[in-house]
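Removed: one protein chain of the complex. Kept in place: all other protein chains.
Showing subunit A:
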């Protein structure tokens, strides 16, 4: 009754150059972060002596290797449109459990896999709660955060020094490229995590399903993708990355303390967002997260070099940047629509 004859329609093809430009729009946030990074670095080099030393840049990696690992896990979660607030607490729990067991004479070869397993299991548990009970990720991981932080306080309220030979070796080991130019083993571990993560996201079915869920979870389900399994998996990955980040932090600090990594979940989220991953999911790259972590690290470095600013300026600058990048995301996604 409505199938009236339509007038001649324009051919259903789309001009390629027009679309090329639009496809590139997805890269705008990452490019903006890259530009910001270059700008910050140039400012640092221009204003402070010795800022141009290679080691200054490498130290940003050395000092933030644990954050990079945690943020990599967070990237998986945010790409699905979720959030993981428990990461900082899981990091603290890992340092406390590791330090306590090592002090009790447990061998490092047992402690290391054990703490990784604890973090992974916590992530798996939260993922399962989120999927099976349809709990908002915010709430489920908030509960996980209190649980992990509470557990670590229960185990020990004080800072526990670590004297285990393996741990101290890892803390002191330096991979040298030349006189005064080095990185720590943690940086290597973080790099491996990032490369593996990026490969998984770009080249595996699991990785693409992560993006699909972030794009439209209902559609992903109707397309026959394993949405539940994938969703649980990203929280498990985030749990594992938090535990690994905790191990790296305990290498760095050589102590376990229940008040370590306070608010690190927010640093990780900030790094991911500044790195161009869209908070509603489905768009962004792990490479962007690396840039985001570098931005946070460079801010600290610049403030240290300046010497006259209080360290709270770090937070203020991060706050401003975060706000700017969320507005940028909004503009990009709105125009793409």
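Rule of thumb we're sticking to: a residue touches a chain if its C-beta (ideal position, glycine included) is under 8 Å from a C-beta of that chain, and two chains touch if they have at least 3 such contacts; residues count from 1.
What we mean here is this: contacts and distances are computed from a predicted model.
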* **"ABC transmembrane type-1 domain-containing protein", "Sugar ABC transporter ATP-binding protein", "Acyl-CoA dehydrogenase family protein" or "RNA polymerase sigma factor" - which is the UniProt name of the missing chain** => "Sugar ABC transporter ATP-binding protein"
* From the listed residues A:105, A:165, A:178 or A:224, report the one that touches the chain absent from this view. => A:224
* From the list A:212, A:254 or A:290, which touches the chain that is not on show? -> A:212
* Structure fact -> Listed in rising order, the subunit A residues that touch the chain left out are 1-9, 12-14, 16, 19-20, 22-23, 26, 202-205, 208-209, 211-212, 214-216, 218-226, 282-283, 336-337
